[in-house]
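In this view, the complex is presented without one of its protein chains, the others remaining in place.
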Amino acid sequence: MTLIGSAAAIAVLLFFVVRTYSAQIAQSGQDSILEASVTSILDAVTLRDGDVEVDLPYVAFSMLSTEADDRVFYALWQDETLLSGYELLPVADAPDGGEIVLVSAIFDGAPVRVATAARILVGANDRMRVTVSVAQTQDALAGTLNKISRNVGLIGAGFFILSVLVASWATNSTIRLMERLTNSITRRGPKDLTPVARPVPLEMAPLVALLNSFMARLDTSLKQSEDFIAEAAHRVRTPLATVRSHAEATLQRVEREDNRQALRAMVRAIDESSRAAGQLLDHAMITFRADHLETHEVDLVELVEDLVTRLTPVAEMKDIALTVVSEGQVRVEADAILLQNALRNLVENALKYVPEESEITLEVFATPRPRIEVRDKGPGFPPDQMQDLAARFSRGENAKDTIGSGLGLTIAKDVAMAHGGELTLTNMPEGGACVTLLL
Amino acid sequence: MRYLVALMIWLCPLGAFAQEWEDQNAFGPASAKTTLRVLSSTDTSLFVPIIEDFLQEQPDVSIEYFVTGTAQIDQVFRAAPEDFDVLISSAMDLQLKLVNDGFSVKIENLDQPQWAQWRQSLFAFTTEPATIVINRAAFAPGAVPQTRQELIAAMRARPDIFRGRVGTYDVRESGLGYLFATQDARSSETFWRLMEVMGGLDARLYCCSGAMIDDLVAGKLMVAYNVLGSYVAAREDVAEQLEVVLPSDFPTTMMRTAFVSSRTDVEDEASAFVRHLVEVQTGPRNREVFPLPPLISAVDDTGQAVISLEPALMTYLDPLKRKTFIKEWSSAVIQ
Partner (left out) sequence: MKFLLVEDNIELANAVSARLNLDGHVVDHADKIEYAMAFMQTGEYDLILLDIMLPDGDGRTFLKHHRSGKNDTPVIVLTARSQVSDRISLLDLGADDYMTKPFDHEELQARCRAVLRRNAGHAQSVTELGGVALDPVAGRLTIGTSAVTLRNRELRLLELLISAPGQIFSKAKLADRLFSYDEDVSENAIEVYIGRLRKHLEPSELRITTLRGLGYRLDHG
């Protein structure tokens, strides 16, 4: 819009400037002819026998013919006496040397341009000042101006339209290019920080170069952050591992009950902090990933089976059996990493609260919507707290003595919601808890 | 006699009522709502068909047609512009000056070529050359002079035949005569020599073409210079006796012009009349309706170019210029 406004303003300005300039030129055209006319008459002024004689040249008025048939007026003065012509014609004061003075005036109700010049004639006994004025109406001039105005107006309008068209075309093509650029960037995966390779117009090149360098910096920064986190994790966890291993070893050798309890407490503390840190990191990662899920087609059954394979050794330690139930493949578009994370948290939760020699079943359904049910035969959820359990950091009463922050359910719920689904907690009628992850 | 009448009119610029007209006629129903007062230099006989043709279309209009000399038209009209509605004259210079001085109104929607109108106000409707008219008795067939030079030679050769028997306009009295003379003088020196020769032959001076033709027919003139050939053509009776020569060296052709007075009360009807004058010749030319030579292209085959309808026509109307010209003319023609 600004573009159109400025183009219009420029066109209007152009119109006025050209018109004014043309008007001056046109006026000077008329003036030249008037000057020539006055000059030709002035040249024909002679003094004969003390009388001023003016032999008006035919050409003096002939040259004043215009297309618009402008009216012509003239006046010849000898000092204060009118020799001939139109007495009432306004006559300017012209210098003696024949210099021509041009004025605009009104005569007989019409705007006229008057050229005046004067000469001194020296006779035997006296000096006389002869003034010649020639005037012409400005109909032709006005006609020319109108034509010029019209033409300039048309040119201005044409220029305006052309510049608007060119500007719109340029803007549109730039906008289209930008849209294509935007689209190609939008279509990128959340982790794609490779430089933009699309050809871009020259004007946008600095912007795109900046974008690329920004993405490169971001990529470096992210990598650095990840490396830092990895490094930090390594540096923090390795000493913790040392402590834990020593604690376990020492526990085997101490006899005194208070020493034993202290060491057990140490191990518990290390485990709690480790799991808490892990869950916090998981949660942070999920929060980040939830905005740009990296979805692929995954088989939920395969995913659950992999998880079970991984967790079986841990479950075995409590003689808890992990079973997978399904009817063939269940394919969904989902973020595999997030789902595994959520399920792992749910199963680990169950492993904590379920007594030994029990069973945890993971069942995968395809209809009506893909979902996974984690069922156990434990104590179940405290009914009055089921709503709040998934809220961040809450822990059920059951969990009083159990290691691990309450993030497990929160993580699972966040993952479910990121996939447009939900997490439901129920207690089964025959006893035990059931957590449903619905996608 | 005509001179006296002309002089009287010249000396007494009174209103139309005190005016003595060459001719005065009324046309159309007496009970007409509108009366057009036309002031013209053209003989009534030539205009009757035009007027009657116009009035056929305008049942509620009547026309008063006044005829006088071209110079008188200018005088009378300037004195009382409100007394007339349409002005028709062959003196292009006087007409143009009247329009220049603001005495006319524009007639819209009347499209004429640039050379045939001025300011959309003054409209030409004929082209009439200035001719040399000779009495056939004076010349053997084949010996008729075709150019001014030839005329000069012919007159010089037989002064006895032509003495006191050559005539031309008195430019002091006739506006058209003055126009023709000044235009001739512009064109060539030949004019002045012709004038001198005629002056040496005791040239007779006239106010109008009609008088020259009369005297030609009567045998009082052998040669008349700058006569309106159209008037000769209009008089069917003189074809045998007189011959009209279009000088082939350079042409002097006038256009009869008309305009509507700025002080008219009946602008619509007046404009319609002028429009009629112009348009009546665009159809198939009908001598009965339009006896005058029509408006032709500004330049025809013989190279006849009309006098330009432009402000320069005012040059010779300038008193100083006129004084000088008349002085020169007088010294040549009146010896």
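Odds and ends about this structure:
When the chains are written out, they are named A and B in that same order, and each has its own residue count from 1.
Throughout what follows, a residue touches a chain if its C-beta (ideal position, glycine included) is under 8 Å from a C-beta of that chain, and two chains touch if they have at least 3 such contacts.
Here the structure is a predicted model, which is why all the values come from computation and not from measurement.
For the chain excluded from display, the touched partners among the shown chains of the whole complex are A.
The chain omitted from view is touched by exactly one of A:Thr116, A:Asn341 or A:Thr436, namely A:Asn341. Considering A:Pro57, A:Gly98, A:Gly143 or A:Gly278, the position touching the chain not shown turns out to be A:Gly278 (whole complex).
Among the residues A:Asp79, A:Glu179 or A:Asp319, only A:Asp319 touches the chain that is left out of the figure. Contact with the chain that does not appear here is found for just one residue of A:Asp79, A:Asp96, A:Asp192 or A:Glu248, A:Glu248. Taking the complete complex into account, residues 226, 230, 233-246, 248-249, 251-252, 255, 257, 260, 264, 267-268, 270-271, 274, 278, 281-282, 285, 310, 312-314, 316-319, 337, 340-341, 344, 352, 356-357, 401-403 of chain A touch the chain not shown.
We adopt the following convention: only the chains that are shown with their structure count from here on.
Chain A and chain B have CA centres that are 84 Å apart. Those residues of chain B lying in contact with chain A across their complex are 100-102, 114, 118-120, 186, 308, 310-316, 318-321, 324. The residues of chain A lying in touch with chain B in their complex are 53-62, 64-65, 67-73, 76, 83-85, 108-109.
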